[in-house]
Structure formats: C-alpha cells, structure tokens
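Below is one structure, written out as structure tokens; the observations come after it.
With one protein chain held back, the other chains of the complex are shown just where they sit.
Moving on, here comes subunit A:
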C-alpha cells in the first residue's frame, strides 16, 4: 500500500519536489513504545544482564588504625561491697565441706526462722548471696559447673561437716524448698546424688566392711590349711573327755563299793 502510494507520490511529487518548503507526502508515524515514559519502563533482560555484570564494586575500605577509638570491653570494676561479698564467698568455700543450693519460693519469714533454728542445731548455716556476684565468682574459680544452678531465688546451706541426713529431714518438713544440688567435699552432686550420699553408711562402717572383704580370702585359705590339725585336736579332746568320765564313773562306783 505504501509502495503504491510512493509510486503515486513519486509521479506526483516530481514537480512538487522542485518547490521547496513543501512537507513530504509520506510521513511515517512512529507509534508503539516510547523511550521517555512517566512510569519506570521495565529494562530489557539483556540490558539488565549487562548492568548486573558491569556493576561497580568499590574496593573495601579498611579503616586506618588510629581513626576510631578502640572499643573497650565492658569490664566493670567491682564496687567494694561486691569485693567484700566475694571475700566472704571465698572463705565459705574454703571452710565448709558441704554447700547445698536450695531454691526458696518466697518463703514466709516464720518458715525461714523455723528452718534456721532447726538447722542451727546441727551447725548448718543459711547464707544468701546475690546471683550475679555468685556467678562471677564461680566463673573465676574451680567450681564453675555450679554456675547454672544459680537462677531465681536461691539460698546456700553451708556447714563444715557434711551433715546431709539432718539437712534432708529439715527440707522434707518445709515443702517449698527445692534442693537443686550440693558441693560436698569438692564434689558436685545432684539432688539424687545427695540422697544417695545420705544413705551411705558412716566411714568406719565402710572401712570395716572393706577390711573384712579383703581379708576374707586369706582367712579362708588359713582355715583350709588348719582344718586337718584342728579336726584332729578336736577329736583328741573329745576322746579325752570320753576317757575322763569313764575314769570318773569307774572311780565313783569303786568309792561307793568302798563306802
């Protein structure tokens, strides 16, 4: 269609072209997509890829060493009260063989007093230290595995002698105290461990049992070795006993006959 029009216009325009200033007969009208739009036109995929590949990656700038002030680690110096508490804690750990950790669930004052009284009879003291101080002290010392016990309202039962049975009986009376764990003779025990420790017999009994168990074998061999001579001596004694009543029996009828 446009070719026909071209031809037509070519014949017609030959003369027209000589006249300057005339608009051309065929004007191709550009329609379709525009380059400049009001909305953001989606970028063609190839152009997208090109941009992605050729994107500028700036070099990583290292901060020169003296530029920023160095971040100091938050080492808060302990105030004096905390230092005093830590000293007390050290003394407690050195002196006392038994340290039990008990969770108290908001005990009333009366119950606490009764408990203190009961435990004082067995020289068990109740001591309280703040959890933060406790945890910071424990993390620096050997007893760091006790640290997870100290959450919430906790109280320490300390005593120089490991009097576990009395402690357990006192705890059984007050139901709101929960035994979490104990450190007895530098050994960390759970509550079940404490219960089994309480059921252990005393040291002398255990030593006696050990000694008897060890000597049992040797005593058995000694007995086996001496069995024959012992048997023989027993038989001889029995024989003598039998002989002596016979002599006594013969002597008494002779005496009766005589009298």
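Here is the rule we go by: contacts are C-beta pairs under 8 Å (C-beta built on N, C-alpha and C of every residue); 3 or more make two chains touch, one makes a residue touch a chain; residues count from 1.
Basically, contacts and distances are computed from a predicted model.
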Undisplayed chain, where the name is taken from the UniProt record, one of "Large ribosomal subunit protein mL53", "Histidine-containing phosphotransfer protein", "Dynactin subunit 5" or "WD repeat and SOCS box-containing protein 2": "Large ribosomal subunit protein mL53"
Contacting the left-out chain in the complete assembly, out of A:48, A:105, A:123 or A:233: A:105
Contacting the left-out chain in the complete assembly, out of A:123, A:144, A:169 or A:190: A:190
From A:96, A:149 or A:167, residue that would touch the chain that is not displayed: A:149
Residues in subunit A touching the chain absent from view: 103, 105-108, 111, 145, 148-149, 151-153, 175-176, 178-181, 190-193
